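Here's the structure we're looking at; comments come further down.
Yeah, one chain of the complex is gone here, protein chain that is, but the others are all in their spots.
Chain nomenclature is as follows: A and B, assigned in order of appearance, with residue numbering initiated at 1 for each chain independently.
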Amino acid sequence: MSIVDLIAAAGLTGRGGAAFSTATKVSAAQEHRARLVVNACDGELGAAKDGWVVEHHLAALVEGARLVTPPGRAVTYAAHRGSAAARRLASHGLPVLEVPARYVSSEESSLVSLLHGGLARPMTKRTPFVLGGADSAGRRVPPTLVLNAETVWRVAQVAARGPQWFRASGTAEEPGPRLVTVAGRVARPGVQETQAGVPVAELLRAAGGLAPDVGSVLVGGLGGVFLTAAEAHAATWSTAALRPLGASVGPGVLDVVDPHTCPLLVVDRMLAYAAGESAGQCGPCMFGLPAVAADWHELATRPSRGVHDRLRGRLGLLPGRGACHFPDGVARFAASALRVHQDHLGDHVAGRCDLVRSGERALVG
Amino acid sequence: MPSSAEPVRSQPSGRPHLDVDRVRCSGHGICAQLLPGQVRLDEWGYPIVVDAHVDPSAGARAVRLCPALALRVGP
Partner (left out) sequence: MNEWLWYLSRATGISSILLMTAVVGLGAVTAARRRPTGQRATIVMALHRWLSLGMLLFLGTHIFTAVVETYVSIDWYAAVLPFSAAYDRVWVGFGTVAFDILVAVVATSLLRHRLRESTWRAVHLLAHLMWPVAIVHGVMMGTSAEPLLRGTTVACAVVGTGLLGWRLTATHADRERRTAVLAEEWS
């Protein structure tokens, strides 16, 4: 069986967040003799699994890369400049693409652009870049396949142990073992190996459990959604089960929000960060994100029906109007923040915030 | 999940599909003028494609007149 057949039989999908069929991508890469970029950036906030793969399974990662790349085609490992992953990859003599510390720079088309002499900013996707394409200025880029580091590691595992082994974990629609990072207010943050269908409560328990006063959990970072602690306790770790909550397993990050910090302040900081991370290429993002961040700040300090409605309206205009899905993710994130933190928003409307720690900047105006 | 402002590529209506290169688009707003009811502008002047299925000649005119060459009409 060819590697494509093995991966297809296993049902391996991308572990970087988009969960696209890996067999389809590798097949196209072989047909177009694409070069490979292994994405070991851990681009999402709180993510650590890519670095974990580089740290603990480097040989298998390299083997997986060899298996999916046509002979004579280059393999490059993308990691953020100054990261432990970048250092480890370089110290093993592997070609490293140093990625600047920008949120959108680890996106698939950003890596393709950077690899071929451009900036680490997303490109408009006319056709998949595994087939080759061009940026908006017309500069051509050769066929390039980008795969998440965990995905490439799983390829090596499937080749070594077979598709049946892979399918023995997870669910029929989301088969195979998968990594998840549990971060934030837990006793034992870190990367765990799990599978689709596991209760989220089990993942949280393995990380030390949630303190009783924890109010919410962020699933999927800045591009993800908040769940209430109760929802998190009742949820199952699979995209099928998380869909009704507006969430997906995505890049596998569970961030337990600190119960002693005002959640509106947490979101305020993240939206301010998001506004500064626009690649400045598309109007709806480069103007829309700062506007949304300003609206949220006003909502937290001088709440009114007007600013609430204005924020909702602006969030509705972010998805699908940029070259990449960064604004889509931020819209999803902010809308879930409005839902989950309704009660606390009520406190702010009443002019008080019980969660102001001494020394912590309060958002109450 | 917030609903998208733009329609998902659903069943083909037989009319060609208008595509905006969001990196090239710099908000001249000519498309909204030429395709009223199908393209409107947000508060910063960038297009919101309400109905992407355009009349072929109106679509071709918008493609020609866009100074940023940001529009394409495909099958």
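Rule of thumb we're sticking to: a residue touches a chain if its C-beta (ideal position, glycine included) is under 8 Å from a C-beta of that chain, and two chains touch if they have at least 3 such contacts.
A quick note: this is a predicted structure, and the numbers were derived from the prediction, not measured.
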item: Option from A:Q30, A:S105 or A:S248 whose C-beta touches the chain left out; value: A:S105
item: Omitted-chain contact residue, chosen from A:V54, A:A79, A:V217 or A:A279; value: A:A279
item: Residues belonging to subunit A that touch the chain removed from view; value: 100-102, 105, 114, 119-121, 136-139, 278-281, 283, 286-287
item: Subunit B residues that touch the omitted chain in the full complex; value: 24, 26-30, 32-34, 41, 44-45, 63-65, 67, 69
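In this text, only the chains that are shown with their structure count from here on.
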item: Length of the line joining the C-alpha centres of subunit A and subunit B, rounded to whole Å; value: 29
item: Residue ranges of subunit B in contact with subunit A within the complex; value: 1-6, 21-27, 42, 44-46, 48
item: Complex contact set, residues of subunit A against subunit B; value: 123-124, 135-136, 225, 246, 281-284, 287-288, 315-323, 331-332, 335
